[in-house]
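A protein chain is absent from this complex, but the other protein chains hold their places.
Showing subunit A:
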Amino acid sequence: MTATATTPRVPADSRGPRASRVGRVTGSPVLRLVVKRLLMAIPIMLGVTVLTFWVLSLIPGNAAQQLLGPEATPEDIALLEQQLGLDKPGVVRYLEWLQGAVTGDLGQSIVSRQPVSEILSQRLPVTGEIVLLAFVVSLVLAIPVALLAAHKPDGVMDRISMVVSTLGLSVANYVLALLLVLVFAVTLGWLPAIGFVPLEDGLWPNLRSMILPSAAIGLPLFCFYTRFLRGDLVDQMQQEEYVTTARAKGVGSWSVLIKHAFRNSSFGLITIVGLNLGALIGGTVIIEQIFALPGIGQMLLQAINTRDFVVVQAAVVIFALVAVLANLIVDLLYAVLDPRIRYGSS
(Lines give C-alpha, C1' and ligand atoms only; values in the text may rest on other atoms or scores of the structure.)
Protein backbone atom coordinates (compact mmCIF):
# COMPACT_ATOMS: atom_id res chain seq x y z
CA MET A 1 0.00 0.00 0.00
CA THR A 2 1.26 3.42 -0.79
CA ALA A 3 0.42 6.74 0.73
CA THR A 4 -0.12 9.68 -1.56
CA ALA A 5 -1.02 13.29 -1.14
CA THR A 6 -4.65 12.42 -1.78
CA THR A 7 -4.99 9.18 0.18
CA PRO A 8 -5.25 9.22 3.94
CA ARG A 9 -1.97 8.48 5.62
CA VAL A 10 -1.92 5.22 7.57
CA PRO A 11 -0.10 5.52 10.86
CA ALA A 12 3.16 3.68 10.55
CA ASP A 13 2.64 1.87 13.87
CA SER A 14 -0.45 0.09 12.60
CA ARG A 15 1.50 -1.56 9.74
CA GLY A 16 4.13 -3.14 11.97
CA PRO A 17 7.87 -2.33 12.06
CA ARG A 18 8.81 -4.13 8.84
CA ALA A 19 5.98 -2.59 6.85
CA SER A 20 6.98 0.77 8.24
CA ARG A 21 10.58 0.38 7.07
CA VAL A 22 9.53 -0.83 3.66
CA GLY A 23 7.06 2.01 3.46
CA ARG A 24 9.76 4.53 4.18
CA VAL A 25 11.97 3.19 1.43
CA THR A 26 9.48 2.48 -1.28
CA GLY A 27 6.68 4.72 -0.12
CA SER A 28 5.52 7.05 -2.76
CA PRO A 29 6.21 10.44 -1.11
CA VAL A 30 9.97 9.93 -1.23
CA LEU A 31 9.86 8.14 -4.54
CA ARG A 32 7.57 10.79 -5.94
CA LEU A 33 9.92 13.48 -4.74
CA VAL A 34 12.86 11.78 -6.40
CA VAL A 35 11.00 11.21 -9.67
CA LYS A 36 9.58 14.73 -9.61
CA ARG A 37 12.98 16.28 -9.07
CA LEU A 38 14.58 14.18 -11.75
CA LEU A 39 11.84 15.17 -14.18
CA MET A 40 12.32 18.80 -13.21
CA ALA A 41 16.01 18.36 -13.92
CA ILE A 42 15.30 17.80 -17.62
CA PRO A 43 14.17 21.36 -18.44
CA ILE A 44 16.84 22.69 -16.08
CA MET A 45 19.56 20.79 -17.92
CA LEU A 46 18.16 21.84 -21.27
CA GLY A 47 18.08 25.46 -20.15
CA VAL A 48 21.63 25.24 -18.85
CA THR A 49 22.97 23.76 -22.08
CA VAL A 50 21.11 26.31 -24.23
CA LEU A 51 22.43 29.16 -22.08
CA THR A 52 25.97 27.78 -22.16
CA PHE A 53 25.86 27.41 -25.91
CA TRP A 54 24.49 30.92 -26.29
CA VAL A 55 27.08 32.47 -23.96
CA LEU A 56 29.90 30.66 -25.77
CA SER A 57 28.62 31.98 -29.06
CA LEU A 58 28.88 35.52 -27.69
CA ILE A 59 32.58 35.18 -26.89
CA PRO A 60 34.69 36.51 -29.75
CA GLY A 61 36.36 33.87 -31.91
CA ASN A 62 35.66 30.19 -32.35
CA ALA A 63 37.77 27.08 -31.89
CA ALA A 64 39.31 27.40 -35.36
CA GLN A 65 40.39 31.03 -34.84
CA GLN A 66 41.60 30.27 -31.35
CA LEU A 67 43.66 27.29 -32.43
CA LEU A 68 45.21 28.91 -35.45
CA GLY A 69 46.13 32.15 -33.72
CA PRO A 70 46.79 35.55 -35.18
CA GLU A 71 49.05 34.29 -37.96
CA ALA A 72 46.24 32.35 -39.61
CA THR A 73 44.88 33.42 -42.94
CA PRO A 74 41.10 33.66 -43.47
CA GLU A 75 41.43 30.67 -45.84
CA ASP A 76 43.11 28.57 -43.12
CA ILE A 77 40.41 29.54 -40.64
CA ALA A 78 37.64 28.68 -43.12
CA LEU A 79 39.23 25.30 -43.88
CA LEU A 80 39.60 24.40 -40.22
CA GLU A 81 36.05 25.59 -39.48
CA GLN A 82 34.85 23.23 -42.19
CA GLN A 83 36.93 20.35 -40.80
CA LEU A 84 35.64 20.96 -37.27
CA GLY A 85 32.04 21.41 -38.39
CA LEU A 86 31.99 25.00 -37.17
CA ASP A 87 30.70 26.27 -40.49
CA LYS A 88 27.24 24.90 -39.67
CA PRO A 89 24.63 27.20 -38.10
CA GLY A 90 24.75 27.32 -34.31
CA VAL A 91 21.28 25.82 -33.89
CA VAL A 92 22.21 22.84 -36.04
CA ARG A 93 25.39 22.27 -34.05
CA TYR A 94 23.47 22.47 -30.78
CA LEU A 95 20.77 20.07 -31.94
CA GLU A 96 23.37 17.61 -33.21
CA TRP A 97 25.09 17.76 -29.85
CA LEU A 98 21.78 17.37 -28.01
CA GLN A 99 20.78 14.39 -30.12
CA GLY A 100 23.96 12.61 -29.10
CA ALA A 101 23.79 13.73 -25.48
CA VAL A 102 20.31 12.29 -24.85
CA THR A 103 21.57 8.91 -26.01
CA GLY A 104 24.57 9.15 -23.71
CA ASP A 105 27.02 10.18 -26.42
CA LEU A 106 28.60 13.46 -25.33
CA GLY A 107 30.53 13.67 -28.58
CA GLN A 108 34.16 14.31 -29.36
CA SER A 109 36.28 17.25 -28.36
CA ILE A 110 36.40 19.68 -31.28
CA VAL A 111 40.05 20.35 -30.63
CA SER A 112 41.61 17.01 -29.65
CA ARG A 113 38.99 14.67 -31.24
CA GLN A 114 39.06 12.60 -28.04
CA PRO A 115 35.70 11.20 -26.88
CA VAL A 116 34.35 13.51 -24.19
CA SER A 117 33.28 10.52 -22.08
CA GLU A 118 36.90 9.35 -22.06
CA ILE A 119 38.12 12.79 -21.00
CA LEU A 120 35.50 12.94 -18.26
CA SER A 121 36.37 9.48 -16.98
CA GLN A 122 39.99 10.59 -16.57
CA ARG A 123 39.22 13.91 -14.94
CA LEU A 124 36.01 13.48 -12.96
CA PRO A 125 37.58 11.33 -10.21
CA VAL A 126 40.21 14.03 -9.55
CA THR A 127 37.70 16.84 -9.11
CA GLY A 128 35.29 14.57 -7.26
CA GLU A 129 37.96 13.71 -4.74
CA ILE A 130 38.95 17.34 -4.20
CA VAL A 131 35.33 18.35 -3.63
CA LEU A 132 34.61 15.42 -1.33
CA LEU A 133 37.70 16.02 0.77
CA ALA A 134 36.99 19.76 0.88
CA PHE A 135 33.53 18.99 2.26
CA VAL A 136 34.94 16.61 4.81
CA VAL A 137 37.61 19.12 5.88
CA SER A 138 35.14 21.97 6.16
CA LEU A 139 32.36 20.12 7.99
CA VAL A 140 34.52 18.05 10.29
CA LEU A 141 36.19 21.24 11.49
CA ALA A 142 33.20 23.57 11.39
CA ILE A 143 30.73 21.56 13.50
CA PRO A 144 32.84 21.11 16.66
CA VAL A 145 34.26 24.62 16.45
CA ALA A 146 30.78 26.14 16.05
CA LEU A 147 29.48 24.07 18.99
CA LEU A 148 32.37 25.19 21.17
CA ALA A 149 31.85 28.82 20.16
CA ALA A 150 28.08 28.70 20.69
CA HIS A 151 28.39 27.01 24.08
CA LYS A 152 29.74 30.23 25.57
CA PRO A 153 28.97 33.17 23.30
CA ASP A 154 31.64 35.87 23.59
CA GLY A 155 33.85 33.40 25.44
CA VAL A 156 37.46 32.68 24.51
CA MET A 157 36.62 29.95 21.99
CA ASP A 158 33.96 32.11 20.37
CA ARG A 159 36.35 35.00 19.96
CA ILE A 160 39.15 32.82 18.63
CA SER A 161 36.79 31.16 16.16
CA MET A 162 35.50 34.56 15.06
CA VAL A 163 39.00 35.88 14.36
CA VAL A 164 40.00 32.72 12.49
CA SER A 165 36.75 32.65 10.51
CA THR A 166 36.94 36.32 9.58
CA LEU A 167 40.52 35.85 8.41
CA GLY A 168 39.58 32.77 6.44
CA LEU A 169 36.66 34.51 4.79
CA SER A 170 38.84 37.46 3.85
CA VAL A 171 41.40 35.36 1.97
CA ALA A 172 40.59 34.12 -1.53
CA ASN A 173 41.14 30.41 -2.00
CA TYR A 174 43.90 30.89 -4.59
CA VAL A 175 45.87 33.11 -2.16
CA LEU A 176 45.36 30.52 0.52
CA ALA A 177 46.54 27.84 -1.91
CA LEU A 178 49.86 29.60 -2.50
CA LEU A 179 50.32 30.22 1.22
CA LEU A 180 49.63 26.57 2.02
CA VAL A 181 52.17 25.50 -0.60
CA LEU A 182 54.67 27.96 0.82
CA VAL A 183 54.33 26.61 4.34
CA PHE A 184 53.69 22.88 3.89
CA ALA A 185 55.54 22.15 0.64
CA VAL A 186 58.32 24.73 0.30
CA THR A 187 59.24 25.44 3.93
CA LEU A 188 58.34 22.24 5.76
CA GLY A 189 58.50 19.86 2.82
CA TRP A 190 55.71 17.71 4.25
CA LEU A 191 53.36 17.71 1.30
CA PRO A 192 53.72 17.94 -2.48
CA ALA A 193 53.31 21.35 -4.10
CA ILE A 194 51.85 20.05 -7.35
CA GLY A 195 50.61 16.93 -9.07
CA PHE A 196 48.05 14.19 -8.59
CA VAL A 197 48.77 10.65 -7.49
CA PRO A 198 46.00 8.23 -8.49
CA LEU A 199 44.42 6.02 -5.87
CA GLU A 200 45.87 2.95 -7.62
CA ASP A 201 49.33 4.11 -6.53
CA GLY A 202 48.36 3.89 -2.86
CA LEU A 203 45.91 5.55 -0.50
CA TRP A 204 48.46 7.63 1.41
CA PRO A 205 50.30 8.96 -1.67
CA ASN A 206 46.91 9.82 -3.14
CA LEU A 207 45.75 11.61 0.01
CA ARG A 208 49.08 13.44 0.33
CA SER A 209 48.63 14.89 -3.16
CA MET A 210 45.09 16.01 -2.32
CA ILE A 211 45.50 17.50 1.15
CA LEU A 212 46.65 20.99 0.11
CA PRO A 213 44.19 21.45 -2.78
CA SER A 214 41.31 20.24 -0.61
CA ALA A 215 42.39 22.44 2.27
CA ALA A 216 42.63 25.46 -0.04
CA ILE A 217 39.00 24.98 -1.00
CA GLY A 218 37.74 23.57 2.28
CA LEU A 219 39.19 26.07 4.76
CA PRO A 220 37.26 29.13 3.53
CA LEU A 221 34.14 26.98 3.60
CA PHE A 222 34.96 25.88 7.12
CA CYS A 223 35.09 29.53 8.16
CA PHE A 224 31.77 30.25 6.51
CA TYR A 225 30.04 27.20 7.96
CA THR A 226 31.44 27.95 11.41
CA ARG A 227 30.09 31.49 11.43
CA PHE A 228 26.75 30.39 10.03
CA LEU A 229 26.26 27.45 12.41
CA ARG A 230 27.50 29.32 15.45
CA GLY A 231 25.05 32.19 14.80
CA ASP A 232 22.12 29.85 14.35
CA LEU A 233 23.01 27.82 17.44
CA VAL A 234 23.24 30.95 19.59
CA ASP A 235 19.83 32.08 18.29
CA GLN A 236 18.32 28.70 19.12
CA MET A 237 19.86 28.66 22.59
CA GLN A 238 18.77 32.18 23.47
CA GLN A 239 15.39 32.52 21.84
CA GLU A 240 13.67 29.16 21.46
CA GLU A 241 11.12 27.98 23.99
CA TYR A 242 12.07 24.31 23.63
CA VAL A 243 15.52 25.20 24.94
CA THR A 244 14.02 26.90 27.99
CA THR A 245 11.79 23.85 28.55
CA ALA A 246 14.70 21.46 28.30
CA ARG A 247 16.76 23.54 30.68
CA ALA A 248 13.81 23.69 33.11
CA LYS A 249 13.76 19.90 33.05
CA GLY A 250 17.37 19.95 34.19
CA VAL A 251 18.97 18.89 30.89
CA GLY A 252 22.64 19.92 30.81
CA SER A 253 23.72 22.79 28.61
CA TRP A 254 25.92 20.61 26.34
CA SER A 255 23.11 18.14 25.97
CA VAL A 256 20.63 20.88 25.03
CA LEU A 257 23.13 22.30 22.57
CA ILE A 258 24.02 19.06 20.84
CA LYS A 259 20.81 17.04 21.04
CA HIS A 260 18.27 19.81 20.52
CA ALA A 261 19.71 23.07 19.18
CA PHE A 262 22.22 21.46 16.83
CA ARG A 263 19.58 19.18 15.36
CA ASN A 264 17.45 22.17 14.46
CA SER A 265 20.39 24.26 13.25
CA SER A 266 21.59 21.47 11.01
CA PHE A 267 18.66 22.20 8.64
CA GLY A 268 20.13 25.55 7.79
CA LEU A 269 23.62 24.11 7.52
CA ILE A 270 22.51 21.39 5.13
CA THR A 271 20.74 23.96 2.97
CA ILE A 272 23.84 26.12 2.82
CA VAL A 273 26.08 23.15 2.07
CA GLY A 274 23.79 22.13 -0.81
CA LEU A 275 23.74 25.63 -2.22
CA ASN A 276 27.51 25.93 -1.82
CA LEU A 277 28.24 22.94 -3.97
CA GLY A 278 28.22 24.96 -7.17
CA ALA A 279 30.68 27.47 -5.74
CA LEU A 280 32.81 24.60 -4.47
CA ILE A 281 33.08 23.05 -7.93
CA GLY A 282 33.75 26.50 -9.39
CA GLY A 283 36.58 26.92 -6.91
CA THR A 284 38.32 23.88 -8.34
CA VAL A 285 38.96 25.68 -11.64
CA ILE A 286 41.73 27.88 -10.32
CA ILE A 287 42.89 25.48 -7.62
CA GLU A 288 43.50 22.76 -10.21
CA GLN A 289 45.59 25.23 -12.21
CA ILE A 290 47.74 26.12 -9.21
CA PHE A 291 48.28 22.52 -8.10
CA ALA A 292 48.62 21.17 -11.66
CA LEU A 293 45.78 18.72 -11.12
CA PRO A 294 44.19 17.08 -14.17
CA GLY A 295 40.59 17.66 -13.12
CA ILE A 296 37.36 18.97 -14.61
CA GLY A 297 38.16 22.58 -13.64
CA GLN A 298 41.43 22.54 -15.57
CA MET A 299 39.66 20.90 -18.49
CA LEU A 300 36.87 23.49 -18.44
CA LEU A 301 39.29 26.40 -18.46
CA GLN A 302 41.25 24.95 -21.37
CA ALA A 303 38.04 24.20 -23.24
CA ILE A 304 36.78 27.76 -22.79
CA ASN A 305 40.11 29.13 -23.98
CA THR A 306 40.00 27.00 -27.11
CA ARG A 307 36.21 27.53 -27.55
CA ASP A 308 35.73 23.76 -27.44
CA PHE A 309 31.99 24.01 -26.85
CA VAL A 310 31.46 20.23 -26.80
CA VAL A 311 33.75 19.83 -23.81
CA VAL A 312 32.38 22.96 -22.12
CA GLN A 313 28.84 21.64 -22.53
CA ALA A 314 29.80 18.30 -21.00
CA ALA A 315 31.41 19.99 -18.01
CA VAL A 316 28.43 22.27 -17.50
CA VAL A 317 26.03 19.32 -17.72
CA ILE A 318 28.04 17.53 -15.04
CA PHE A 319 28.04 20.62 -12.80
CA ALA A 320 24.31 21.14 -13.27
CA LEU A 321 23.57 17.48 -12.59
CA VAL A 322 25.60 17.58 -9.40
CA ALA A 323 23.75 20.71 -8.27
CA VAL A 324 20.35 19.11 -8.95
CA LEU A 325 21.32 15.92 -7.13
CA ALA A 326 22.77 17.86 -4.21
CA ASN A 327 19.53 19.74 -3.75
CA LEU A 328 17.59 16.51 -3.94
CA ILE A 329 19.77 14.93 -1.28
CA VAL A 330 19.32 18.01 0.91
CA ASP A 331 15.55 17.66 0.65
CA LEU A 332 15.74 14.00 1.52
CA LEU A 333 17.96 14.73 4.48
CA TYR A 334 15.32 17.10 5.85
CA ALA A 335 12.97 14.13 6.10
CA VAL A 336 15.62 12.01 7.78
CA LEU A 337 16.36 14.71 10.35
CA ASP A 338 12.75 15.55 11.07
CA PRO A 339 10.25 12.70 10.76
CA ARG A 340 7.43 15.27 10.84
CA ILE A 341 8.36 16.23 7.28
CA ARG A 342 6.57 14.01 4.78
CA TYR A 343 6.94 15.09 1.20
CA GLY A 344 3.85 14.76 -0.88
CA SER A 345 1.45 14.69 2.08
CA SER A 346 -1.26 17.25 2.30
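For the reader, a short list of remarks on this structure follows.
Just so it is clear, a contact is a pair of C-beta atoms (placed from the backbone, for glycine too) under 8 Å apart; a residue touches a chain by one contact, two chains touch by 3 or more; residues count from 1.
What we mean here is this: contacts and distances are computed from a predicted model.
The subunit not displayed here is recorded in UniProt as "ABC transporter substrate-binding protein", chosen from "Germination protein, Ger(X)C family", "Na+/H+ antiporter subunit E", "Putative RDD family membrane protein YckC" or "ABC transporter substrate-binding protein". The residue from A:Leu31, A:Ile44 or A:Ala193 that touches the chain not shown here is A:Ala193.
Of the listed positions A:Val48, A:Val116, A:Ile286 or A:Val324, the one in contact with the omitted chain in the full complex is A:Ile286. In the full complex, subunit A touches the omitted chain through residues 59-61, 64-72, 76-77, 79-80, 83, 111-114, 122, 174-175, 178-179, 181-183, 185-187, 189, 192-195, 285-286, 288-292, 294, 298, 301-302, 305-308.
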